[in-house]
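Have a look at the structure that comes next, please.
A single protein chain has been omitted from the complex, and every remaining protein chain is retained in its original position.
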Amino acid sequence: MNSEEQKPESNADGKGERRAAFEKVWKAPTGFEDWFKTVNNQPFGNRFMMTSFVFFLLAGVQALCMRAQLAVPDNDLLGPEIYNQLFTMHGATMMYLVILPFLEGLAIYLLPLILGTREMAFPRMSAFSYWVFFFGGVIFYTGYLFNAVPDTGWFVYPPVSLNEYSGLGLDFLLVGLGFIEIAGVGTGIEIATTILKFRAPGMSLGRMPLFAWAWLITAIMIIFAFATLFGATVMIEMDRALGTCFFRPQCGGTPLLWQHLFWFFGHPDVYIMFIPATGIVSMIIPAFARRPIAGYTLIAVAIMATGFLSFGLWVHHMFTTGIPLLSFGFFAAASLMIALASGTQVFAWLATLWRSSPDYKTPLLYVLGFLFLFVLGGVTGVMVAIVPFDWQVHDTYFVVAHFHYVLIGGVVFPILAGLHYWLPLIIGKMPSERLGKWSFWLIFIGFNLTFFPMHYMGLKGMARRVYTYPESLGLGWLNLISSASAFILGAGFLVVAYNVVYSRKRGVTAPRNPWNAGSLEWSVTAEMPNYVFLAPPVIRGREPLWDQSDEPHDPYLESIAKALKNEPAEWRAALVTDAVTGEPQAIQRVSGPSYFPIIAALGLLVTSVATLFQGYLVALVGTIFTIIVAGLWLWPRESELELMRRSKLPSKTGLPVEPTGSAAAPWWAMVGSLAVIGTIFGVLLYSYFYLRVYSPEWPQGSIKPPNFSGGAHYLLLLTSLGSILWARRAYNKADAASAAIALTVTALLAALFIAALSAQLADAEFAPSRNAYASIFHVTSWHMAALASGGALFLITAATRIAKHKNYLKGYTTLHLQITELCWYFTCVTALLVYLTLYVSPYAF
Amino acid sequence: MVQGKEELPDRSTLITNGKVGGTRLIFATLGGAACWLAHLLLSYGIAEMLCVAEILREPVLGLSGIGWMLVMISAALIFTALAALAVSLRLCSAASYAKGTEQGSAILFTARFGALSNLIFVVVIAVESIPIIYWLKEC
Partner (left out) sequence: MKETCSFLIIFLLPVIYAEAQIHSESSAITPAGYQAQVISEIWWWMLGISSFISALVLLLLIVGLKLRREGTPRPPGGDLWFIVSLGLVLPFVILTGLLLYMLIATNKLIPPNADLTINVTGHMWWWDVEYPAEKIRSANELYIPTGKDIRVELRSRDVIHSFWVPSLSGKTDAIPGLVNTHWLRAERPGTFWGACAEYCGLQHARMMFYVVALSPENYERWVNERKRSKVPTAAQSAGLNAFMDEGCSECHAIKGTNAQGDVGPDLTHIGSRLSLGSGTAVNNYGNLAAWIANPQAIKPGNKMPRAYLPPEQLHSLTSFLMALK
């Protein structure tokens, strides 16, 4: 993106110099550096979207192959092996590599524009997430090179997915999936922090565009859902590679545990895809209706309610497993109630469109298509929430119809709407209306003809994931229609792709704000610089670009905005605001171009591939390398700190340049990371009790439960609470030396804990693969050791920093201590819970 | 110097003068949702762990131990969610006095948001309790 428009002002007051310095600091790298060093949101938003589109084409081809095989009964075009691989890869690709990455890419691109800020909160995390996603996707597909392609279905149910019944292909999927999960939680933490803290001055929660509301909720959901999946993925990979027994019935595990963990992720996952889609719709409709969205507060509440409720529905995927009805009852009730939230949004959109006489351009067509199709998908969703009805249609083509209606109708249609709507902002050209309308009708008609018949097929007995079906079911004609229409649908998507390419080359140049929308992203054009806004825009209403002349001016906010015009000019920074009110709180440094993200991603790649091929030594080296790179990445540069400390901005604006506490982005990063780790421990402790409840005896297999003193090292660890409190006391009294010593003592206690824990595990009578009790005991302990190690690293680095900066015990030094305290208190609480679970609960009941 | 900063009243008054504390705001906004989440997870935990483990099954005054636990949890959480609703409604009226200021309107929005959210979640907890009550005898 080149800088344009405003020339630097005259040198008379030095402003021209400041502007030039500002441009220099924000300059985007070019060439090789642009590929691997850039961290800006715009290239990475684009990369996510383009890469996910490639995966979309692959998954689409897979679907067409499947439909070709199913076109006639008893077909032998593709045998069962190939077909089973196809449906697995189609599902996994769409769910992990297409929908969410595309939406994330759009979010990363648009959020700074919509929120009125310069960058995402953690630009290097955007880069890292992309590379990790990219490598993950590549690993998914590398199996094809080795003729090892997974064929267990994308939900990977054990026992079919254990190594007794499935081969190396699934390991490629699971390792690749680990990458996707890391990319996911990274993006989630980043997006949540950006939306909460990095907004334009005056953009209170009540003035935030609904796209941002949607992503705020989604990002928080991603953190909890993907963390759960990460825990579960690790457990199942261990069952396969190390012979542990979490899901293996023969040695005390249970396949149902996987289903609970997977669906605790899986159900929120579909809302993680749906909610951003509603965010897109809530931006497009007001522009076309030429009025503000109706029921803004109701929609915001509905989004939040959907986010919460989605975590309480998961057992509706397990209605046929034989769990007692009492459990099913409230899950069915919650599954029905979530429709209230969706219903509210649908009618809010209808209200906005009422009597609005919109211009029927392509984005609106896709939105209208979405409204109709989503309602159809939603009503079948209500049907399958009814337990006995689900007993008939679960795992049949009825459900396949339902989820394609809500995923294609409810998510892909909004994505296509958003693509056509924001294309002018991304490539600077208007999409072709003719091609747009062609694509819409091909997709709409192709989609309905493909998937509507499937409702009937399911009711007539056609189960899911079947490579063929008997003639006697009488479904030959319907399947043929469905298969033929799938090609029409595919053609529609090709027209979309062609439209993008064609418009880029030969499209009409887009004017500023071609849709006359009211939201902030339209105040710039595709020519925008990579810092987007020279000065933060002051927000006085919900639709900043529409007439705000009767909204009151706020001189304070305007003066802050003025002070930040092309400032800071020596380092990249964005304004931090209060989460609720949009009041300026701090000036937060954001990172510039760096190679660390790709290097760290490569380190992770080496580690994972080595693990995949059981080269554990290489994996260990890779892990250490990645940790070192992460450390270098996080460690701030002294030269930059010096620049920041010399800045005049704090005295000019009253805002700190070295924020601490909840005004600092890194603080939120730590909170987000602890949420992830806490969820993983939640997975482990839940699994412990679940396995126990389903075991006739506990511990299993005549293992003696550890006695209280066996957990003495945990109690030792808890004493470190004293030393960290001592460190804080000393720090508050500006006694750097004592603080550093106290932190070092804490770290030593952590080291002792890890040593004692390792010794206990190495010495244990039972190997992890002995039975499920052994597995969960060992694996939980390993996680505890890992957490303590991470905490120890923070403790040591904090001690070092305090000792080094003994004369500057504020700003980032304080922040480092705060982050370390968060981490360590969390570690101690977790240690207590783990202790109570592993060492006390066998005796308690 | 920043224009007119000295003349304005302390912009953080509304948040920190005790009228609208951080905790109270969070309770008013997220209280109902948190109660619902607790209701669902606890009901699930009890139904799964205790019902399957077959403990606390002896009937006491017509209901098993598990049954009583479920009833009490439903009642306690509906009550807490109603409390969150009440707090958010109070906050609405308090904040509407400060509607003119930037902070006031922001808090008012948050309070209204909280009120709506808490109302919805009270209803959902109540509806969820219906099947629990209906199938209580199972355990």
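A few points about this structure:
Note that the chains are named A and B in the order they appear, and that numbering of residues resets to 1 at the start of each chain.
One rule holds for everything that comes next: a contact is a pair of C-beta atoms (placed from the backbone, for glycine too) under 8 Å apart; a residue touches a chain by one contact, two chains touch by 3 or more.
Keep in mind that this is a model prediction, so the values were computed, not measured.
Taking every chain of the complex into account, the omitted one touches A, B.
When the missing chain is restored to the complex, the residue among A:A333, A:L641 or A:A664 that touches it is A:A333. Per the touch definition above, the residue from A:A148, A:A351 or A:L602 contacting the chain not shown is A:A351.
Here the missing chain is touched by one residue of A:P249, A:G541 or A:P705, and it is A:P249.
Within the whole complex, the absent chain has one touching residue among A:N147, A:S472, A:S549 or A:N807, and that is A:S472. Contact residues of chain B toward the unshown chain are 123, 127, 130-131, 134-135.
For chain A, the list of residues touching the undisplayed chain reads 74, 79-81, 84, 151-153, 157-160, 165, 249, 254-256, 289, 291, 294-295, 298, 320-322, 325, 329, 332-333, 336-337, 339-340, 343-348, 350-351, 353-358, 368, 371-372, 375-376, 379-380, 382-383, 386-396, 459-461, 463-473.
Assume only the chains that are shown with their structure count from here on.
Chain centres here are Cα averages; for chain A and chain B they lie 26 Å apart.
Residue ranges of chain A in contact with chain B, taken from their complex: 202, 204-206, 297-298, 300-301, 304-305, 308-309, 311-312, 315, 323-334, 336-337, 340-341, 552, 554-560, 562-563, 580-583, 652-654, 689-690, 693-694, 845. Considering their complex, residues 1-5, 8, 11-12, 15, 25, 33, 36-37, 40-41, 43-44, 47-49, 51-53, 55, 100, 102-103, 105-110, 112-113, 116-117, 120-121, 123-124, 127-132, 134-136, 138-139 of chain B touch chain A.
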